[in-house]
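Only one structure is covered here, and it is reproduced in the block below.
The other protein chains are all here in position, but one chain of the complex has been omitted.
Moving on to chain A:
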């Protein structure tokens, strides 16, 4: 069921491609512009994934394994960029440094927005690792570098690759930030096509190419992850992990982390503050802001809960019942995330008005769109949590006479609760800032913070948009904070 829902837009795009005919496909796909967009998308995704992997893993290791001071503080700082939507971040940068556009600008700014996607799962994974393995490595005379490369890193593989996959899929679908940074990729081009033509045959063709990119990523990640199992029994020894002293590295490390924080947080927030002050002159209706914030809040909450509820069976199948069928089900949920919101939304418009006219332009339809778009964020987290929850505990519960449902409720769910919370928080943040699907699917008259921000930044001055951007950051902040708290709970049960 979940897979069918997730595959609806893909089916729409494929069906459309077939109906268009091969010669038209050739005309629209095999043109220089497609090559240009493909190259842009590939080098941005590749570069950003590498940078995010390096920064995310490095920062996670520093917080979890080194004797750095103020680790709790740094943990919060490193998760906090998630509360700043990528397009708000981009705006902050561009209004300060108009040259920060094109490839270099886009690469740096998007990396600053996305590296927590790698940092979070890797940090959580490091915390969940059994320190005994590392101690064995030290006891065998290996240094800390070699231990990291040969013992720690291989165990981080699912978390690291999951994070990288999220970053990559996210980039394939990123619209607002890249539009602002003037770096055209498939998604911005697809959006442009929809803006300038009927039914966008060209847009659907570009979406097909995007789907192929997504397929490639999914297969690559699956290959790289391998078939190892990562669960262990018990929460490990109740003794703190020996932390590596940084020695003379302390100052450069602190400097680096401060720089990262300044670039990822201080710049966008500072520029937002500047616009709030400058924009105070533009007429601004507080009641509109409150209404928009309320609908953003309720939509995000409903979508977060629905998405996580649907992600549990998918993650459970993927971890506990491995096989080609469960792999297909799990992987199929990722396509929605790589397709731009506008493609998913138009597919739902077309299908919805015919198949379920009663649901058309209702909150239910909009939430279905959100679920399709953001399911992977929940699935990645649920899967990672399940991967570390030993199945033998379920078996024990069964043998003690608990039913399947009771086992789920009393054993499995509590074990994976942090994963569920993290998934819900990520979906919540994503929905707060979602734009294109909201515009097309929302009940008429519904305005969210994101749609208001774009409407203002489009027509008047950025000053008028600033309050909405600030409200988005404020609304996302508790969810981002939740992400840090869940992690702590794992450390101190």
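Keep in mind that, in the parts below, a residue touches a chain if its C-beta (ideal position, glycine included) is under 8 Å from a C-beta of that chain, and two chains touch if they have at least 3 such contacts; residues count from 1.
In this section, contacts and distances are computed from a predicted model.
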| item | value |
| --- | --- |
| Name under which UniProt lists the unshown chain, selected from "Acyl-CoA dehydrogenase", "Iron(III) transport system substrate-binding protein", "MotA/TolQ/ExbB proton channel family protein" or "L-serine dehydratase" | "Iron(III) transport system substrate-binding protein" |
| Selected from A:57, A:89 or A:451 as touching the chain missing from the view | A:451 |
| Candidate in contact with the missing chain, chosen from A:353, A:392, A:413 or A:474 | A:353 |
| Chain not shown: contacting residue from A:10, A:44 or A:189 | A:189 |
| Contacting the left-out chain in the complete assembly, out of A:202, A:304 or A:397 | A:202 |
| Positions on chain A contacted by the hidden chain, ascending | 28, 31-33, 36, 98, 179-180, 182, 184, 189, 191-200, 202, 281-282, 342, 346, 349-350, 353-354, 357, 360-361, 439-440, 444-445, 451, 455, 458-461 |
